[in-house]
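A single protein chain has been removed from this complex, and every other one stays in its place.
Naming follows writing order (A and B), and every chain is counted from residue 1.
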Amino acid sequence: MIPQSFQYESPGTMADAIALLEKHGDEAKILSGGHSLIPMMKLRFATPEYLIDINGIPGLSYIREEKGTVKIGALSREAEIEHSDLLKKHFPIFADVTKLIADPQVRNRGTIGGNLAHGDAANDHPAVMMALQATVIATGSGGSRSIPIDEFFFGFYTTALKQNEILTEIQIPVPPAGTGSAYHKLERKVGDYATAGVAVQLTVDGKGVCKAIGIGLTNVNPIPLRAVRSEQALLGKVINSENIALAAQFASEDCNPSADLRGSEEYKRAMVAVLVKRMVLKAAERAMGK
Amino acid sequence: MNKVITVTVNGVQQVLEVEPRTLLVHMIREILNLTGTHIGCDTSSCGACTILLDGKSVKSCTILAVQANGKSITTIEGISTEGELNPIQEGFKENHGLHCGFCTPGMIMRITELLKDNPDPTEEEIRWGISGNLCRCTGYNNIVKAVLYASAKMRGVPTASTEPEFV
Partner (left out) sequence: MIQCKTSKEISGMGHSMKRKEDVRFLHGKGHYIDDLKLPGMLYMDIARSPYAYAKIKNIDISEAMKVPGVVAVVTGKDLEKYNLHWMPTLMSDTQMVLPTDTVMYQAQEVAAVIATSRYAARDGREAVKVEYEVMKPVIDPFKAMHADAPVLRTDKPGKKDNHIWHWEVGDKAKTEKVFKDAEVVVKQDMYIPRIHVSSIETCGCVADYDKVNNHLTMYMTTQAPHAIRTVIALVAGHVGLSEEKIRVVSPDIGGGFGGKVPVYPGYVIAIAVSFLTGKPVKWIEDRSENLQADSFARDYHITAELAGTRAGKIQATRFKVLADHGYTDASANPSKFHTGLFSIATGSYDYDTAYMEADAVYTNKPPGGVAYRCSFRVTEAVHAIERITDRFAFEIGMDPARLRMKNFIKKEDFPWKSPTGWIYDSGDYHAGLKKAMEAIGYDALRKEQIEKRKKGELMGIGISTFTEIVGAGPSKDFDILGIKMFDSAEIRVHPTGKAIARFGTKSQGQGHETTYAQIIAEELGIPAANIQIEEGDTDTAPYGLGTYASRSTPTAGAAAAVAARKLRDKARKIAAYLLEVSEDDLVWETGKFYVKGAPEKSKTIQEIVFAAYTNHPQGMQAGFEATHYYDPPNLTFPSGAYICVVDIDKETGAIHVRRFVAIDDCGHIINPMIVQGQVHGGLTQGIAPAMYEELIYDEDGNILNGTLMDYLVPTAVESPKWETGHVVTPSPHHPIGAKGVGESPTVGSPPAIVNAIVDALSPYGIKHMDIPVTPFKVWKALKEKGVV
């Protein structure tokens, strides 16, 4: 398995990278962690003429907190996210999700930016980012723009990124006290894409009422899906088994999974319901410091 | 157009000319003739090609040689002197952690980083830690045992019995 020949560019600045993208148009691909792209190139499913490697551009790998927002540089590796104390402090969901992404070697290379920019509903971060209500920063020749995560995923392997834009940063609002988050996916074996995956972040008050909630679903829809009706079923309400059941039911109704080797459509819908239930409970437990 | 790259391989700096599409594993095996790094799949699934790139375990089948420019590479040939076994290699030998030997170099390279990050791992952590490396022969029990042995040895505490628990 060997890729088709291509030209390799390794720009040293973002401006150079964008200029190369503009020059080569659709013939160019951005190489980040490469663990989605290079396998596709080896299988010759992807045959770019130009590969623009952004790994040499300084200043794209960081995880920091600024004014109530956690900012993650697009080149941050999954392993860095897995072990970040800052993320552990605010978002236990990252420890849940990264452990389930591929395997340790892949996590040493795979980047969070690539995971999102690939636009694959089977990837795990899209659902997490939806639950966390993240914002994606896209940089092009005219500067940077913010794209709310809900507007980022367009279709099968397509995102709101323009051809000459590069995903450079992810911004996540630091949640208030009383917030918890959790992710789980069912997988056929460790490192597999999800049979179904559910990400939840919620905030509860002292009475157990849900003050804020985000629920994202992995690999049960052609594009990454936010379970809006499920969120509504819990927002402003007490987190009890009745409301959770309703949220679970809505998510299973609103997703649109396809049957494959992982299971039937019916199974996946049922698993979405099970996981919504479990992840809401787990997030709520974490929110309440249990 | 070929690219000239500079890489430090097992401590020795090398200047090489490669096609951009040359996979790092092919550079290691075919150009540098370091054939201890193996290829077992096409899909980054098996981990047989695992090496250290700037100290991090990576699958060299899914990295381009040009991406290693300016970096340091460690392969199985670079972790100990011939004639001596380092604690991980010794752990494998003492605990029968290998059968056919094909997955072994990748396994050992992965474990090298695992034990650096987590010098005293639990069995569960070891199993998850080597989940990117497939072994078809051993059933993993003895690989886990080998890692525990290496961990103890590297921490300077007594190693557990290497006798088989074959009651």
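Here is the rule we go by: contacts are C-beta pairs under 8 Å (C-beta built on N, C-alpha and C of every residue); 3 or more make two chains touch, one makes a residue touch a chain.
Quantities reported herein were computed from a predicted structural model and do not represent experimental measurements.
Just so you know, the chain we are not showing touches A, B across the whole complex.
In the full complex, chain A contacts the hidden chain through residues 1-2, 4-5, 43-44, 103, 186, 188-192, 195, 261-264, 266-267, 270-271, 274.
Contact residues of chain B toward the unshown chain are 19, 21-22, 26, 29-30, 33-43, 45-46, 48, 75-77, 80, 82, 85, 89, 92-94, 96, 98-105, 108, 123, 126-128, 130-144, 163-167.
In this section, only the chains that are shown with their structure count from here on.
Centres computed as Cα averages put chain A at a distance of 30 Å from chain B. Interface residues of chain B, counted against chain A in their complex, comprise 1, 3, 19-21, 23, 42-45, 47, 50, 56-59, 61-64, 66-67, 69, 110, 113-114, 128-129, 131-133. The residues of chain A lying in touch with chain B in their complex are 1-8, 10, 31, 34-35, 38-39, 41-43, 51, 53, 55, 79, 99, 102-106, 108-109, 190-191.
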